[in-house]
Structures are given as structure tokens and as C-alpha cells.
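What you see is the complex with one protein chain gone and the rest in place.
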Amino acid sequence: QGTSVLFGSSEHDASLPVEVVADLLEVDQTTGDATFTGNVVVGQGEMRLSAEKVIVEYKTEEEQQASDSSGKINRLIASENVLLVNGPEAAEADFAEYTIDSAEVIMIGNVIVTQGENATSGNRMVVDLNTGRAQMSGRVKTILQPDN
Amino acid sequence: CGFTPVYGPEGNAEALRGTIEVKAPTNTNSYNFVKHFEERMGVGAGARYSLNYSISTKTDGVAITQSQETTRYNVIGEATYTLTEIGTGKKLASGKVQSFTSYGSTDFVISTRTSRDDAYRRLMVILADDIIDQLLANPEITAP
Partner (left out) sequence: QSSGASGSNDAAASLVADSLTVDEDGSLVADGNIEVVFQGRKLTADKITYSPKSDKLSITGPIRLSDGTNIRILAEAGELDSAFENGILTGARLVLNSRVQIASEQIQRVNGRYTQLYKSVASSCQTCLGNPTPLWEIRADRVTHDNIEKQIYFERAQFRFMGVPLAYIPNLRMPDPSVERYNGFLVPRAISDSNLGIGIATPYFITLGDSRDVTLTPIIATETTTLAVRYRQALRDGFITAEGAVSRDTLRPGETRAYLFADGDFKLPNDYKLALGIQLVSDRAYLLSYDFSNRDILVNDAKLSRVKRNNYVEGTIVDTYSLRDSVDNDTQPNLSADAIYERRFAPSGVGGQAYAKFTLHAHERKSNANVVGRDVARTSFEGNWQRSDVLFGGILGTAVADASFDFYGIDNDSNYPPNLSRSNATIGGEFRLPMQRFTSRGTSHLLEPVAQLLYTASSGEEPPNEDSTEAQLDEANLFSLSRFPGVDRRETGLRANIGLKYRQITASGWNFGATVGRVLWQEDTGLFNEGSGLDGIRSDWLAALELSLPNDLSFSSRNLINDGFRFTQSETLIEYDKGPLRLATGYIWLRPEPAIDRDTNVSEWNFLADYRVNDNWKAVTDWRYDFEAQSPARAGLSLTYTNECIEVDLSISRRFTFNDEVDPTTRFGFSLALLGFGDNNSSRKIRSNRCRV
């Protein structure tokens, strides 16, 4: 496949386990959501998502049955200095939301994607980790870098 | 009749005598302008005002005979000036004066040339006099 795409050049497997490392963990008894704060790093296969604060939302019972995947995490919501690294590409933003099953990451606020010296900025980016398609919007600015 | 002598006690010209430094001349016209202005307004050591000026002249042939010989030239001139107070740089007065003089262009070559130079000199005298009139008639320039 070898061509450089904006994001996620290597295959990504959304079914891999998700590890989370952080300074502090709080668990919300009622919703069961876990809030990691302080140098949080979320890892899944090649992908790393770091931020100051990450909330892990688990599926409810019904969602558990409804979804055909075995994963228990529904969504990860990261905020403050969010950095998503996947192979050679890195994307920063103020806020990010990773829905595991659909392998879709939505990043909002000062989104900057760097790939080698090529950098693209915008207000909002939606990345489909499976296909590598990424769509950025809101006064997007990029450098046209010919493949020579 | 309401007129008060300008150099009298209530007049304002005393402040101007010998205290205006005119911009140095760069050509024959400005030399004659500065010479006449200083002869009339005096040259003092303690200059309190500076007069900046710019002079432009043009000539126009008149009294042209049927055989196309121009027998007289008008020298038409205009001068703009600004008077500023040296210490504060405040602009006290500014304006524009214009006038013309003339000289005969005859078969006498030498006389025509001296008449032409004299006409330019006289024009500078009139422009300087008109500026002095405007300064003397200007109420804002009050005695110290």
C-alpha cells in the first residue's frame, strides 16, 4: 500500500486491547466511567493518544449486547494538549474523541497534523483509522509537498 | 480711526525685528529674497523665529508684434512661507503670496539681459514685502 496518506499509514486494528497509563485515576461509581488525569498515555497497537485528561466511557449492558465486538470501552474523550501519534504522523489538538468500534477519531480546536516537515492545520479533523481517510475543516492550511 | 502703530507699544512688530532667521538662499532668486527680507526686518543674533519659504517663477511673453517679436516679458512669481517658533517648533503663521514684474525685450541685447535680471530681483523684493505685510498684519504674532 506504501503511499503516504494524511494519517494512519500502517493498518490499525480497532479490536486490540487499550492500555492507559496516568498519574491519577478516579472511577465514577454511577456511570462506571474512569477519569485519568496527569500525563495520560493511551496505547492501542501502534497508536498512542496522550493528553492531560482522558475520560474512558464504558459500554452499558445494552450497548455490550448490541455491539458485536468484545471490547467493553465505548469512547475515549481526551482534552488539554491532546497528541495522537500513529506511525510517522502526529496530530495535536485541544480536544479529541476516539470511538473504538467505529475506529473514528474526531479532533477539535487548533488541530495540527505534521508529517515530516509537511504540516496541516485546521479547526476540526475527522480521521477514519481503518481507511486512513482524514477530513479537516475550518480554514485549513497546509503545505503542498511534491513527492520528488 | 482704530489704527495703532505696529512698532508702537501695543503693536506686535517689535517682537519680529531682528528675531527672524530666514532659510539660507541657494540661488540668485532666493539670495535677493533673503537680502531684502533681512534689510527690512533686521538680522539679530538671538533668533526666536525661523521663516521657511519656497519660491517658484515662470515667464510669459506679452506685447508680441505682428512679426512674432516678443517685446516684453512678465515674470510671474509665487512664494509660500511658514513662520515657526524656534524653541517650541509651533507654527505661528503660513501663507502664500504672488505677484509679477515685467521687463522690456528690445533689440539692445545687454540692456534686455540686465532688465531681465532686475525684473527677477524686483519680484523677489515684492514677494518679501508681501510676506512682511502678512506677518505685520497677523494678530497671532503677539509681542513677547
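The letters A and B name the chains in turn, as written, and every chain counts its residues from 1.
In this section, a contact is a pair of C-beta atoms (placed from the backbone, for glycine too) under 8 Å apart; a residue touches a chain by one contact, two chains touch by 3 or more.
Keep in mind that what you see is a predicted model, and the values were worked out from it rather than measured.
With the full complex in mind, choose from A:Leu16, A:Val41 or A:Ala119 the residue touching the hidden chain.
A:Ala119
On subunit A, what residues meet the omitted chain?
On the side of subunit A, residues 3-7, 90, 92, 112, 114, 117-122, 131-148 touch the unshown chain.
Mind listing the subunit B residues that contact the chain we can't see here?
Spelled out for subunit B, the touching residues are 1-8, 11-14, 17, 24-28, 30-31, 34-35, 38-40, 42-43, 60-64, 66-72, 74, 76, 95-96, 98-115, 117-119, 121-123, 125-126, 129-130, 133-134, 136-139.
In the analysis below, only the chains that are shown with their structure count from here on.
Approximately how many whole Å separate the CA-defined centres of subunit A and subunit B?
Here subunit A and subunit B have centroids separated by 83 Å.
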